[in-house]
Every structure is written in C-alpha cells, then in structure tokens.
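A single protein chain has been removed from this complex, and every other one stays in its place.
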Amino acid sequence: MTKKKELRIGLIGCGFMGRTHSNGYLRVGNFFPELTYQPVLKAVCSRTENKAQAFAGQWGYQSVETDWKSMIARDDIDAIDICTPNDKHAEIAIAAAAAGKMILCEKPLARTLDESRGMVDAIEKAGVANTVWYNYRRIPAVTLAKQIIDSGKLGRIFHYRANFLQDWTINANLPQGGEGLWRMDADVAGSGVVGDLLSHCIDTAIWLNGSIKNVSGMTETFVKERMHQLTGKVEKVNIDDACAFMCRFNNGSLGLFESTRYARGHKALYTFEINGENASIRWDLHDLNRLEYFDNADASTLRGWRSIHVTDGDQPYMDKWWVPGLGIGYEHSFVHQVADFLRSLETGTPCSPTFREALETQQVCQAVLDSAASGTWKNTNA
Amino acid sequence: MTKKKELRIGLIGCGFMGRTHSNGYLRVGNFFPELTYQPVLKAVCSRTENKAQAFAGQWGYQSVETDWKSMIARDDIDAIDICTPNDKHAEIAIAAAAAGKMILCEKPLARTLDESRGMVDAIEKAGVANTVWYNYRRIPAVTLAKQIIDSGKLGRIFHYRANFLQDWTINANLPQGGEGLWRMDADVAGSGVVGDLLSHCIDTAIWLNGSIKNVSGMTETFVKERMHQLTGKVEKVNIDDACAFMCRFNNGSLGLFESTRYARGHKALYTFEINGENASIRWDLHDLNRLEYFDNADASTLRGWRSIHVTDGDQPYMDKWWVPGLGIGYEHSFVHQVADFLRSLETGTPCSPTFREALETQQVCQAVLDSAASGTWKNTNA
Amino acid sequence: MTKKKELRIGLIGCGFMGRTHSNGYLRVGNFFPELTYQPVLKAVCSRTENKAQAFAGQWGYQSVETDWKSMIARDDIDAIDICTPNDKHAEIAIAAAAAGKMILCEKPLARTLDESRGMVDAIEKAGVANTVWYNYRRIPAVTLAKQIIDSGKLGRIFHYRANFLQDWTINANLPQGGEGLWRMDADVAGSGVVGDLLSHCIDTAIWLNGSIKNVSGMTETFVKERMHQLTGKVEKVNIDDACAFMCRFNNGSLGLFESTRYARGHKALYTFEINGENASIRWDLHDLNRLEYFDNADASTLRGWRSIHVTDGDQPYMDKWWVPGLGIGYEHSFVHQVADFLRSLETGTPCSPTFREALETQQVCQAVLDSAASGTWKNTNA
Partner (left out) sequence: MTKKKELRIGLIGCGFMGRTHSNGYLRVGNFFPELTYQPVLKAVCSRTENKAQAFAGQWGYQSVETDWKSMIARDDIDAIDICTPNDKHAEIAIAAAAAGKMILCEKPLARTLDESRGMVDAIEKAGVANTVWYNYRRIPAVTLAKQIIDSGKLGRIFHYRANFLQDWTINANLPQGGEGLWRMDADVAGSGVVGDLLSHCIDTAIWLNGSIKNVSGMTETFVKERMHQLTGKVEKVNIDDACAFMCRFNNGSLGLFESTRYARGHKALYTFEINGENASIRWDLHDLNRLEYFDNADASTLRGWRSIHVTDGDQPYMDKWWVPGLGIGYEHSFVHQVADFLRSLETGTPCSPTFREALETQQVCQAVLDSAASGTWKNTNA
C-alpha cells in the first residue's frame, strides 16, 4: 500500500461540531481508502485546558493548545478547522489565512455580512484551500436531488420551499448565553435561527436552484427576556427565535423559507421541496435516507410520489458504505465533506462551498434580517 | 330524458350493511346517470316492526315487512338483498331463488361450505342474477391494482400477503351474541374472523392472484368465556378471535394471511401486498384512496415505491366523483357494486363475484378452519 | 315518524359545486335523521336550459329555471344556493336577500372586498339565514383540530402554516376563461389562487387561530398569455397563478401561507399545521381522515406525532357514518354543512361561517393582493 500524504489538522473548539468533524477525519480513511491524503489529528485547541485534554484523549488528538494563535503559529499543522462560536470565526480565519493555512470553517461564515466579506478577502488573497461546513449538501439523498436537477429532469422551476423547525427553546426558563447556549446570545451568534438554521436552507437552495434575487422577511422573538448564564441577570433576548421569508430566485421561481425554535414536536425538521414543470423533489432530515420524487412522465394512472431509499451503490456516496436498504446517519455528511475536501487537494478543484460561495448565503441572510427590520423587500445583491 | 327501468329492491335486515347497501341504491343514479336501471326501495324487512319502520323512514323504503317469506312472496319486488346475520343467508337465498328473485347477498356466503354449496346449486338452478357484496374489490385503488396485474406489469408472482386487523373485542367484559354482537356467536356467524374478515382478504386475493391450492392455518380464541347477551349466562366462546394461514396459489406464489380482533391500535387495517418479478403493489384500507406501486423498470437511482393518489378521472370509477386530489370513502365501494350490478343487467354479463365465485372463498375458509383444527395442510379443492 | 319541515332549495349554477351541494341535500336525511328540516330540491337554474334539465334529471330537482331572477321571485323556494362563477355572487345574493330568501353561497364571497361588503350589508339588513360554503371546516379531522385548540391543549400559539398546492394549469396550452375554466379569468373569478384556494386556508386559519392583523404577500403569473376560450384569441393572463404570504395573527403568532397551481405532483394538497407551547396539530387533505397531533405532555421517551384516524363515533360527525377505521370522503364535508345549516334553523344560532365571518377572509385576501402589488405590509383591518 502506498503511503498516504498527511493532512495535519488543528481543530479550534471542541463542542458539538468539534465532535462531528473529528469523526469525519477519523472515518474517512476506512471508507474512502482510495484517497491520497489522510487527516492526522495534530492538535485541538480550547481555552480550558482540561476540556482540550479530555477531548484530545477521546478523539486521539496528539496535542492540545489553549490559545488559537499558538495553534496557527505551529509549523506542523496544515489546516485549521474552526469550530468556535460564530464571534471568533472572522478573526481566526483571517489570521489562519495570513499564516498560509488551509481553512475548514463551521457555518455560518460569521456573525455578519461585513465580517464575512473580510474573511473572503483574506482567504482569497492568501490563496489557501478552504471550505465551509454546510454539511447537508452531502447527505446522499440531497446530493441525488442535485444530480436529478442538473440532469434537467425538472424543467423550468416554479417553486422552492424549505423549513427548518426545532422546539428546544420554548421553555421560558431556559437561560441564554454562555456554555452550551451561545446560540441564543446575539453578540456571539450574530443572529438566531437565521444564521443557525436558515443559512443551511439557503445554502442548499442556492446550490440546487441558483441565486436569490430579493427577499421579504419577518422575524420574531417570542420570549423577550431570559436569564443570561454569564451575567446571572435577566436580560433582553436579541436573537430571532423565528424567521420566515419569501423570495424570488434569478431563474424566476418563487421561494418560501421558514425557521423557528418554537415548533413543538419538531426536533430538527429540515425539509425542502422543489417543483418543476416536469418533476418535483422533496426531502426531510428526519428520514434522511429517503428522497421523494414525482415524475410527470410516468404513465398517468400510475403516477405518484416515489419514495427513493437512497442506499444503493449507484447513488451518491453509497458505494462506500453498506448494502442496499441499510441507512446511514447525520454524521456521514461530514465524512463525505472531509473526503471531498481531501479529493479537492488532489485535483486542485475547490471544495464547495468555498468561503466565496458561502458569502452568498450571508448576503441572503443579511437581506432577510434587513427586510424584517424595515418591512420592505431587499435585494440580496448576489 | 329516457325513463329508467326500475329494479325493485327488497332489503332483508337493517343493520350496518343494510345502511351501506341502501346508500348505494340511493346514490347510484346521481353518479352513474348513464345506467338504464334505477333501484327503487320497495320494502325493508326486520322481525321488529318498529325497527323496520324507523329504517324505512330514514332511507325512504316504501313499505315494511316483518317476515322475510312475505317479502319474497311479493310480486312487486325484483331483487332480494340479504343483510341478515349469516345464519339466515342460506335459507333466504334458496327460497328467493326458488321464487325467481335476483339476489344480492352479504358476505360471507354462509356459515359453512355445505350451506354455501346448497345456495349455489339453488341459484344456478334458478338462473337468477346474483352477486355477493365483497365490496373491497370496488375501491378504486383496489380495482386499479387489478388492472395493473392484468396488464402483466408484475410478471411472475412470488408473494401475496394480506392482513385484516381490528381491536374491538379485546375487552373481556364485552358480551357475546345477540343484538350488535352476533358476529361473536359461532352458531349465528359460523366462524369468527375467518368468515368476517379473512373472507374479504381471500376474495381479493383470488381475484388478483388466482386460486389457492392448499393452506396451513392456525386459530386462537383469546378470551375463552363471555357473557351471552341472549341467555345472560357466561358461556364458552366458540368463534376464532384470530387466524393466520400460509398457502400456495396455483400460480406457484406463496400466500400469507392474518386476521384478528386483538391487534391493539388497528380499527380496520386491511392491507395486501403482491410481489412480482418486475413490480409490486400494496394497499391499505386506512388510506384507501392510495395505491403503492413499485416498478423495477424505473431508472435504478430513481426507483422507489410510488404513492398513487387514485383520484384522477382516468382511474377506475373516479370519473364519476369529484376532481383530482379529492378522496372518496368506504361507502363508495357499495355504490360501485350497485352500478356494476345494474350494468350487468344491461349487458347480461354476471356481476362478479357471483355466488359461484364466492363459493371458492368459502372453500378456502373451510380448508383454513379444517387445517387449524387438524394441524395439517389442507387442499382447498378449488 | 313526525313529518319534517321542508326547506325548499333553489340552486343557481350546476357545475362542480352544484353537484357537491346537491349531494349534501340528498344525503342529509339518511345520516342525520334527527333533524327537523328536510331539504327539498325545488328548482335548479342554468342559463342553458338543456344543462338545467339534465342536471335536474340526474339530481332530482323538481323544476328548472334559466333566469336566476325568476328563481328568486318564486314563492315556493325558501333558500337560494349560489353556485355560479364568482362574478354573479354579489348581484344574486343582494337580490335574494331583498326577496327575503335564505342564502347559501359558494366561496369566496365575491370577486373583491367591495362586492363582499355590499353583500354583507344586504344580508344583514334583510336578516335572513345565511352561510358560506367553506366546507373544509367540517371535515371531521379539521373539526377535531378545532375542538383540541378550544380545549386549550396547545397553550400559547407560536406558528400557523398552510399550503394549498395544485398542478393543473402548468400546461401553457391550457386555454383560459369560459366553460370549465372561468377560474382562470380574472374578470369572472376576481383573482386566481387567492380567492380559489388561499381563501380556504384563511377561513380555516381564522377559525382555528383568530384574526390576522397584517400581511406581506407575493404573487406570480407564470404563464403570461393564454388563448381565451370565449374570444379565441391569445390574451394576457390576469390571475395570480401562485401566491405566498407571511402574516401576524392578533394572538401574536406568525403565519405562513402558500398556494399555487404549479406544484407538480400535488393535485389538491391542502395542509395546515399549528404549533403551540404544549402541543401541535397538522392535517393534510390528501389523507383527510387523519389528524396528526403531538402532545408534549406525553412521557419524554415515548413522545411522537400521533396519527389519529378520525373515524370513531366519539369524534366529530363520525357517529353518523360507519364503523371505526372506515373513512369518509371530501363530499361529506358538504353533507355536514347542510346538517349544521338545518340545525341552525332549529336553534336560531347562525351557521358559521356566515357572510359576516366570510367577509373577514375577503379582507385578508384583499390585503394580500394589495401587499403583493405594493411590496409592503398591509393591515387587514379585521
């Protein structure tokens, strides 16, 4: 067996996303043995040393850092993986780019469009390999949707709709901010469901259906005040608990998006549907191995939505896993993204979505928030 | 408008089935205006005059009888509809045939195979038009299944499986026998779920997949004793509460059937599935307007079970009702059977299933019960 | 049996809705025998005499009219049922009210808010019994949703979302206007999917979740020109093919609505979902006998959306039909509305939705169209 090239990873942040990415690095070699590159878990960084040590032990990182600047300064690290809360993304990415590191950044790119622009400028100036972890593109059923659309089977597109519904913040006694809850602190997260959930929906939508021209949005904060974990005081909640928006795509189709953390009964219901002249597609994260597909070319009395169990070897990524009928899970989307990033290093083709591509999602997010604030339609300038 | 020919109906029995049939007679003219014949509700018969009067008032019968023999003796009645408990089917049918009446008989044909044979002999000797109310054949999705199979799309058939699951008799305090509960009295009903529920499954199966060669059955009576409504005493329960059987069809396929009144959570779950070399079909009474269909000829990455909402004008019977997407209900199967019976009078083609055809279902039922009693396989002699 | 009071019906228009209403009048006595009133099909009116005669023959109307004014002038008619295209609703309703007739009017009330106001004024001045056929309220699963909400089980409401998706006008060769296609002619229909489909969603929403305060809408006409059946010329299409809107309800919850005739694969997918603090509900017309219900009070490891098959005798209207597990269809909602209208005559309580209540739906529709035209939020003034 030929020796693999090492891709030495420095992971910053060891929360939920630190785990999903680490799992991706560890699994990719087992399931994508043909790849030239092999990730090596060189170091993990957390401000709390105990936490970094525990994480390193559990996941096999060779060393720990407590200051991300030290991590970036290390010669034995090729790629920086940014898994911090959103407020650190820009600073770290810009410094890492300046240090010539490859960058894999959790979504959303940053808290604001302005921060994001600075990151893209820095990355492109540095010319380093980069990708943003909009992982849902690489769930096989979603990738299959992309292939179907690219094949032209849908014809002219009329409608795109997507939801991302959760219910975990309904309890008014849930505090905001701090450990485990930074997503509820606007200073850290930048926004609420817009950056956290709608950004996923927008990334997928642009990928599948092209750019969004303009939007009209609405946001709401249902629980106005919550105890802040860091200050111990009841403070105003500044994030959006829920957001819906209508939009027009450049291809003339209409879009409708909604996200909330107040949809009782939905833990993480990410669904999308796209209606074309000749065929339609829909997908649901709660049943992630399936794609539903309606083809108007089927004989008229026998037409119906097809429930495609995307577990066959000729379906995207599925030749790497088990046998037909045996599903995979959420985490595999990250394994696939690692694989595609490694392959991009071989081929020199960027690993989508790049920072540049993810910037467009930020433009839409910003336009949605601006529209909600002003009550008027906003162009995305995308 | 041409004047219609009258088909003067005499209905015997005014329970649940009396209602579904009456509704069929009343509705058929509105939805099948092209038919030459129009049912006229001439008389309804019940041993209890008050009950007959109330029923006649509610459904528009012109007169009442309290003795079915008087009904049969009337000159102004063309067709006798038998909706009594099973123990009266044979006697009434044989007498009605002798009187030259057309006969529409509720299923199962009778309590036993022997009784059924006598009925078929009488009917065929009399040469009168006849049909048995195995209504599920005429749910549009089921009729579509028949059309798909007849078109040859399934290829060689390997498997047939059907369930009819209910849960209404689980409570051990439910009495047996008498008003509303004759289905639990073996003397009246002949059997439990075999005649009541499995007979439906068997009728559909034979229609769709041909004759059944031999069977191996199992029955159980979970609650051994119940208070009898007529005697007021706790008595042994003689019906089968549950029955399963395996079988081989003449075409070489395997069958698996199950019925019970002890499947908590299922009110009336009648499902069937048929697997062929090239395609498969399944249906579920709880969602009766849909047919699921899998076609192996679909492109390999896009194959999946199709959920066909059988509400389009080019699907069976559906040009008679509303517009695509708007479902119909259980009762419509009876309207369809009335329509097909009336049409059979125009064309002279028998209205399936005839008594002769329903006899085959009785043969299978008997073989199942015999097999369960003996613990051995039994030929159906069909 | 006590003799029933007659409610002598004069039906104007004999298209699709003329059929559903007639069926309602004919069936109600069989299934709601306790009612004091019995509809009598006195006359049907169509400008084309042949058509009226054929309809009368098929449905049992005693006479025909070709001028609706003659119908209104008749002494032997108690109630006028308006099933014409939308452009005649106002004129007929106002005249009928002036003549002291009860009025049952197809939805939407009229083409515009202004027309609708005139109708309500006339009706209320006349003080006649009235109702508008927003039939979906009376599908048992939908009525059950109302009961659950009224019981307080949902707690504070956060979200309401509804879709009404069809696909029948995608073909650009489909002509507009005239026989069978007046819904595509803005002069006759007033609007496209807003009045035809969204009005249903809005009526249900207001009934379940209270008044809508303000809206932001978007409309689109995908096929800009079609041949007009009446002129034979290719003309501009003036209806909205698709419409989405966001809104805020008076109770603080957010709403999201969408309707289109360009959602390939959906024949008549009317769905709604309502998310409350403690429980959620959703419903889908394609599977109309079911209600899905999530109750957060269920034990945490055993919580899940419940699929309620609304066919039990203790569920709304279902004591009138068959036995548990056996579903009913679309048409039954009209039978229920007839029954409720007849009962309202007994009790003197109005049969909801009255013209006054339906006016609020018109206010929302108008605000949506105005918002779509202006690109700004609009108050409904409801």
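Going in written order, the chains are labelled A, B and C, and every chain counts its residues from 1.
The rule we apply is simple: contacts are C-beta pairs under 8 Å (C-beta built on N, C-alpha and C of every residue); 3 or more make two chains touch, one makes a residue touch a chain.
The shown structure was predicted, so the numbers you read here are calculated from the model rather than taken from an experiment.
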item	value
Visible chains that the absent chain touches, using the contact criterion stated earlier	A, B, C
Residue of A:Q53, A:N250 or A:N278 touching the missing chain in the full complex	A:Q53
Hidden-chain contact residue, picked from the options A:E235, A:D287 or A:D370	A:D287
Residue, one of C:Y293, C:W321 or C:W377, that touches the chain absent here	C:Y293
Absent chain, residues of subunit B that touch it	158-159, 161, 165, 167, 170, 216, 218, 220, 222, 242, 244-246, 248, 252, 254, 256, 258, 260, 262-266, 275-280, 294, 296, 305, 375-377
Residue ranges of subunit A at the interface with the undisplayed chain	1, 16, 20, 22-23, 26-27, 29-30, 33, 53-54, 57-60, 166, 168, 266-269, 285-290, 309, 311-312, 321-332
Where the missing chain touches subunit C, by residue	144, 147-148, 290-293, 295, 298, 300-309, 312, 314-315
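Keep in mind that, in the parts below, only the chains that are shown with their structure count from here on.
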item	value
Topology of the chain contact graph, where touching chains are joined (line, ring, star, complete, other)	complete
Centrality ranking, top chain (CA atoms only)	C
Intercentroid distance (Cα basis), subunit C paired with subunit A, Å	42
Subunit A and subunit B: spacing of chain centres that average the CA atoms, whole Å	55
Centroid distance [mean C-alpha coordinates] between subunit C and subunit B, Å	36
Subunit C: positions in contact with at least two other chains	266
